[in-house]
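Worksheet: the structure to be examined is printed underneath.
The complex appears here minus one protein chain, its other protein chains still in place.
Letters are used for the chains, namely A and B, taken in the order the chains are written, and counting of residues starts over at 1 for each.
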Amino acid sequence: MSAPLLDVQGLRVRFGNTDVLHGVDFQVHAGERVALVGESGAGKSMVAFAILGLLSAPGRISGGQVVFMGDDLVVMPPKALHRLRGRRIAMVFQDPMMTLNPVLSIGTQLMETLQHPPPGLAKVDSTEARQRAIDALAQVQIPDPQSRLRQYPHELSGGMRQRVVIAMALLQGPQLIIADEPTTALDVTIQADIMDMLVGLCDSRGMALLLITHDLAVVAESTQRALVMYAGRVIESGDTAQLTQAPAHPYTDALLRALPQMAAPGARLANIGGTMPDPGALPSGCAFHPRCPHSMADCRQRMPDWYPSPTGAAACHLLDPLRADNGTMP
Amino acid sequence: MQYGRFVGNALRGDLGTSYFFKEPALDVILEKLPATIELVLCASVLILGISVPCGMFAAVRPRHWLSRSAMGLSILGISVPVFLTGILLIYLFSVELNWLPSYGRGLTRPLLLGWETGLLTADGWLHLLLPSVTLASIMVPLFIRLIRAEMLEVLDTDFVRFAWAKGLRPGRIWWVHAFRNTLLPVITVGGVQLGTMVAYTILTETVFQWPGVGLLFLEAVTRADTPLITAYLLVVGVVFVVTNAAVDLLYGLVNPQVKLAQVGAA
Partner (left out) sequence: MKAASSLSGAASALAQDKVALVSLAILLTLIAMALLAPWIAPQNPYDPAAIDVLDAELPPAWVAGSDMRFLLGTDTQGRDLLSTILYGLRASLTIGLGAVALQAMLGVLIGTFAGYFGGRLDAALMRLADVQLSFSTLMVAIVLLALLQGLFSTEWYHRYALVSLILVIGVAEWPQYARTVRASALAERKKEYIEAARVLGFGPLRIMFRHLLPNCLSPILVISTLQVANAIIAEAALSFLGLGMPITKPSLGALISSGFETLFSGAWWISALPGLALVLLILAVNLLGDWLRDTLNPRHYRG
């Protein structure tokens, strides 16, 4: 297999004196769609912002590598990293209400990425920028793109705005799109439309997608591989289709049972008891053990190793082949 | 009865006759108004020219030593009363160094419709320098602090982070994305500060014997020249209303979410 497009190794992020990511590893290959799944607070968005070097104030990368197309973004000079943003790696944020600048028109915000690049990169003249902006809006299925250029964000619906944001991400032909909960803030009825469109665009242009979401249903429909995160760590990874059918880790299983689509008709929806622990006060051993229905003495005492599972691999003591009662997860 | 007659006359532009000047009060005011307007304009240019770059820099590079000194100086700045700044500047540049004149407008030339301007002569500019620096000195620290605080808030928004993620030129992010949004609250506060600025012109004009309406008003107070005092307050009120309308209009131009029709009604 060729070298991955993005290779994240042992990525650690620290906020002030608190570690929030404890060594995250994963790869995304060219054209591949990978999901990063977990409840809010698991550190998924942190991964996205760390890759782009856009962690806010007290947050910083405290270890690890983010190798993108052969270069480590962590040690790359800030100016060189900034030239990659939008051009090689684009990002779609969660809330389209907050992502667009309220005082600038849609056209301005689309065209400026082409017309005002960082020093050292070629500018595109306004006629061409305009044409490319119109094309990009058409690609995200916005009707009458020409007249939209003059409109302001507040004149568009949430779904329309997210389409505009995706158009901005496409505009410079990136190799990788990071989408942080791209449909969570939207009306349920249009979530699937937007997601389908995004997947279609990635497919047709051979772009890789790193989809960050809490919704396993979205993951099942739109990605090939999935990574499940809990309390700043990846705890299970594998093929999406298998992982969403027969998860190896109890946390993934619990996430799956909480989905309305996955529950048997008439059955009660399972809640995951408890909440994600505070990054400053992680439980001993496996961070999930206080909420885990299969918690054992080992879980409280030491971090589980990674074991191969039918779906891929997972970090759980239940999978330890040396355990007497191994592999008997109900 | 007397009040009714006054209002009637005022509507016709007759605000009575100044006891001291024996001339229509409005004429006396209008004659002195150019001096004050030139002073305020010059000070405003200084205020914007200094506080915008300083406030933005302090927000973009909060830990830089220049930002820290700017913030330290700004708290010193708001702690020195405007008349004291004037006195200090006069002592330094007029008494000790003898470089700059300490009072009056210097040589003026007629401009238009009886507007005597000091902006066309070198002497006029020399006279304008200390008073406008003084008047600006009290507003600059205020605006630096305001612009910095608002800018810091805007820099923390999703749309600025998204602008970074788009890979825009940093100057574009700061000046267009962040600054345009910082401007909105700054324009609002700027409008409120206009009233304070009027009071500060009285102080500045008194220190520098600047022959504008502020000095005229204070002299009218000591002479108990009631028609002149009334005329001044009315003119200030009109100026206030006009500039506030202009501020609202400006706000509407910067913020597309305000329809211009709304601005007109406000």
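In this text, contacts are C-beta pairs under 8 Å (C-beta built on N, C-alpha and C of every residue); 3 or more make two chains touch, one makes a residue touch a chain.
From a predicted model like this one, the values you see are computed outputs, not experimental measurements.
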**OP:** Identify the visible chains that the left-out chain touches across the whole complex.
**Re:** B
Original post:
Which of B:I75, B:L111 or B:V242 sits in contact with the chain that's absent?
Top reply: B:I75
Original post:
Which of these, B:V60, B:I87 or B:V258, touches the one chain of the complex that we don't see?
Top reply: B:I87
Original post:
What residues on subunit B make contact with the chain left out of this view?
Top reply: 58, 62, 67-68, 71, 75-76, 78-84, 87-88, 90-91, 95, 102, 148-149, 152, 192, 195-196, 198-200, 202-203, 206-207, 218, 221-222, 224, 226, 229, 233, 236
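Definition applied: only the chains that are shown with their structure count from here on.
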Original post:
So how far apart, in whole Å, are subunit A and subunit B when each is placed at the average of its C-alpha atoms?
Top reply: 50
Original post:
Which positions of subunit A touch subunit B when the two form their complex?
Top reply: 52, 54, 56-57, 82-87, 90-91, 93, 95, 98-105, 112-113, 116-119, 152, 154, 165, 168, 172
Subject >> Footprint of subunit A on subunit B - complex, ascending >> reply: 156-159, 161-170, 172, 176-177, 180-181, 184, 254-257
